[in-house]
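Handing you this structure, nothing more for now.
Note that one protein chain is taken out, while the other chains of the complex remain in position.
Labels A, B and C are assigned to the chains in the order they are written; within every chain, residues are numbered from 1.
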Amino acid sequence: MVLRAAVAGASGYAGGEVLRVLLGHPEIEIGAVTANSSAGELLGTVQPHLLPLADRVLEPTTPEVLAGHDVVFLALPHGASAAVAERLGDRVLVVDCGADFRLREAAAWERYYGSPHAGTWPYGLPELPGGREALRGVKRIAVPGCYPTAVSLALFPAYAAGIAEPEAVIVAASGTSGAGKAAKPHLLGSEVMGSMSPYGVGGVHRHTPEMAQNLSAVAGRQVTVSFTPTLAPMPRGILATCSVKAGPGVTAASLRETYAKALAAEPFVHLLPEGRWPATGAVQGSNAALLQVAHDPDAARIVVVAAIDNLTKGTAGGAVQSMNIALGLPEETGLPTTAVAP
Amino acid sequence: MVLRAAVAGASGYAGGEVLRVLLGHPEIEIGAVTANSSAGELLGTVQPHLLPLADRVLEPTTPEVLAGHDVVFLALPHGASAAVAERLGDRVLVVDCGADFRLREAAAWERYYGSPHAGTWPYGLPELPGGREALRGVKRIAVPGCYPTAVSLALFPAYAAGIAEPEAVIVAASGTSGAGKAAKPHLLGSEVMGSMSPYGVGGVHRHTPEMAQNLSAVAGRQVTVSFTPTLAPMPRGILATCSVKAGPGVTAASLRETYAKALAAEPFVHLLPEGRWPATGAVQGSNAALLQVAHDPDAARIVVVAAIDNLTKGTAGGAVQSMNIALGLPEETGLPTTAVAP
Amino acid sequence: MVLRAAVAGASGYAGGEVLRVLLGHPEIEIGAVTANSSAGELLGTVQPHLLPLADRVLEPTTPEVLAGHDVVFLALPHGASAAVAERLGDRVLVVDCGADFRLREAAAWERYYGSPHAGTWPYGLPELPGGREALRGVKRIAVPGCYPTAVSLALFPAYAAGIAEPEAVIVAASGTSGAGKAAKPHLLGSEVMGSMSPYGVGGVHRHTPEMAQNLSAVAGRQVTVSFTPTLAPMPRGILATCSVKAGPGVTAASLRETYAKALAAEPFVHLLPEGRWPATGAVQGSNAALLQVAHDPDAARIVVVAAIDNLTKGTAGGAVQSMNIALGLPEETGLPTTAVAP
Partner (left out) sequence: MVLRAAVAGASGYAGGEVLRVLLGHPEIEIGAVTANSSAGELLGTVQPHLLPLADRVLEPTTPEVLAGHDVVFLALPHGASAAVAERLGDRVLVVDCGADFRLREAAAWERYYGSPHAGTWPYGLPELPGGREALRGVKRIAVPGCYPTAVSLALFPAYAAGIAEPEAVIVAASGTSGAGKAAKPHLLGSEVMGSMSPYGVGGVHRHTPEMAQNLSAVAGRQVTVSFTPTLAPMPRGILATCSVKAGPGVTAASLRETYAKALAAEPFVHLLPEGRWPATGAVQGSNAALLQVAHDPDAARIVVVAAIDNLTKGTAGGAVQSMNIALGLPEETGLPTTAVAP
């Protein structure tokens, strides 16, 4: 039985990627595609790479248009999801690619977003301990942020095994699509090509509390996260370098074994063979996360590097993976682990 | 009934893309993957983006290894295909991604390649007039070159309709994967990023006679091709700008109508709506070719611009499209027209 | 004696490059730097690469601020230069990097720009026949467009020698800085990286009549230009491929000799040795133009490829070169021919 899905915010990068993934999903039929300022335009005009949908007309993002679907994906600006979801009712599965329902603590939300907390929905990162169970049969899913996806996948095995100290230092590079499609001068091709730069340094990036929430839950105690995001001259991809002080007795071999065991059954998270390191180019358009680990005995630290596609595993692929679980479909349905490279 | 396909030259860009496309083909099972210097290595080491095949071992490219498959794709250096194909026998479908069997005239081959002509196989560009008929049931396919694919698709409607003079001026930009995976200093990232440069100027590029062969056949008279390839700072994609003197009476409207009619039934070649121009980014990983036409009344010229992915429609996707026809499968089987963008 | 120069429009790419070049000019002292919407900001905020000027405050672009300088560079939107220049008086040298005063024919201006023609100033391309003479001692200079600079340098020797037919087919790739610093969605890094696309196809680009004007003047008869610009995934550089039908008797040797002779004394335009082709990466930040020629006997065509930096030789460097002549300084003063590479 094929289900019908609508995508709200289909003119942006996240919405476009949801559509791209759904086009390869055998159990989903694409229904309404909606936008705000682009409503009335052909999808082919704003998303020329989605050729099978080129003649679709973008409709306005209204409850009426979104009604009557089995699944509704929201790829809207922060703060807009709650009102839309409320009107859709409890029987439709709403998958929110935005931040509104990711955080459990209202105080953290208010500190980082400066607005009232909308609430908390089941969190769409199945790989976390208990993650799959928390998604089965649900009607609301909060899709994780792209950086928290990469970082949580990189560090949960260490914290679940209790082999890492509770202070994580994260430096991550993201492709420019993570900054969205709104035209801003510092995101011009002229500015970003050939240049790397940081932003949101010093703990102020909004994904920081989400990482701390995930890692603390796994560790069973408060984990502090020092997070520095950087903008890299590429359209897609996140490379997250995650450094934590090793707990007592950790060796290169025990570290590797911990990760191999934790990830053995994961369909999308792969520990690379020794000697190979993840590259974002190897996950372009794929739902896979590639991981490698190192133990630095001089510094007594564990370094885990994770590569994901920020739009696929980091947003739309992750969203569909959680949708699959919520709907009772096989988790891997329609989700590529083959990337487009070079 | 699922067929088994082998890929010879699986460590290079063309071979890797054949595998990527075949991984999405519902009627094909991937058999042997072979290489020369990389034989013995894991496919995951040399093609880390092909995660589902990461544990496959590259075997040597020998007739014994390639035997017993229904289809064998050859992605070998020029001059190597004939000997391999001969040993495979007449009952296996051999799809050659190399140049050896593309040209009809031995003199043209010898002039451009400096070696004896191996022969001529059915030519794998179904969109050309009579192209599909020439492929049905065949056991040998010569996959076109990437530039000739783009240029032939761009200009065949004009020549078939007799609205263009027989002198074509072509300037095309290609991504660096078109130059292959062999490490050469001028292909280093440091050299190509931020830089455009031409090569093979003045009619000496080996794809020139193939373009002339295709366009002359369509036009029914000798078409001269002046071809300038350029190397662009991107991994994939060809943007071909094709300029021909307009025949008498051509107008913007009649030009558009000619193309719309010629391409109406084509599953992979799309004439964009007026006002939009093709971008290679919109076909990354897709088997689609995007076209747009313009009539310049001051210069009395027709300009057609085509964008393809050099590795997909320009090589591996085109190869599988022709394979589908040869095998009697629906032509579009397993071939994406959705691209990975941005 | 050091002269004082003001730069109007110092927040954009052209204005920034004028400042960069002037910082290396031994006879120029930088006076006022002005902007419109950025007025009041530190130059370091909008042009962080101009470290020696980081603490300068952008002033508003008014006649009062620009008064009292020996030279005023205008890097303003089209249509704005005339009013400013008029207020500056006849004793100050005004160098207009915009298009307003480039065209001689009012009809061509009105057709391509849709507004009244402001007039014609001495044209700042010293390499054209008579070009230097036309600039000595002048108080107004119209800096050529970036594409016309590349194309005119590439083809003037052929037309001056009478060895080319009067129909030029030009395809040129430009870095994204040519499109300016105004934030537009199609110029986002996410959109341009990894992608090539054409624009203004079919003779509609505004630089077309300027090319025709230059080449016709050199040829002594009307030259028709078919011009296709493309946007390349790089911040800087123009690679212009210029194809013309060869006149009778042209050979590879005679073509080369024609160009060698025409360019022998040029300080900034270099014919490369045989076998080497221009790359935009080799002129990044340099005022040099690199050329190479080929004769295609099968197509009976001449192909000339030119590489320049669109912001340096194509805008600011060319502007300073012409300024030097107008001021009676040695033409090469302060102008680098060394590029930053890789």
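As a working rule, a residue touches a chain if its C-beta (ideal position, glycine included) is under 8 Å from a C-beta of that chain, and two chains touch if they have at least 3 such contacts.
For clarity, every value in this text was computed on a predicted model and none was experimentally measured.
Among the chains on display, the ones the left-out chain touches in the entire complex are A, B, C. Considering the whole complex, the residue from B:191, B:210 or B:309 that touches the absent chain is B:191.
Touching the chain that is not shown, out of A:24, A:77, A:129 or A:194: A:194 (per the contact rule at the top).
The chain that is not drawn here is touched, among residues A:35, A:151, A:250 or A:305, by A:305. Among A:82, A:169 or A:183, only A:169 touches the chain left out of the display. Looking at chain B, the residues touching the absent chain are 13, 175-177, 179, 181-185, 187-194, 233-235. Against the chain not shown here, chain A presents residues 167, 169, 171, 173, 175, 188, 190-191, 193-199, 201-203, 224-226, 228, 230, 232-237, 239, 241, 243, 277-282, 284, 292, 294-301, 303, 305, 307, 341-342.
Within the entire complex, the positions of chain C that touch the omitted partner chain are 13, 16, 20, 23-24, 42, 44-45, 47-52, 54, 177, 193-194, 235-236, 270, 272-273, 276, 279, 281-286, 288, 290, 336-342.
Please note the rule applied: only the chains that are shown with their structure count from here on.
Looking at contact counts per chain pair, the maximum sits at B-C.
Homomeric contact chain A/chain C: same residue numbering on both sides for over half of the interface positions. If you average the CA atoms of chain B and of chain C, the two centres end up 37 Å from each other.
Centre to centre, using the average C-alpha position, chain A and chain C are separated by 45 Å. In chain A, the positions touching at least two other chains are 13, 176-177, 193-194, 235.
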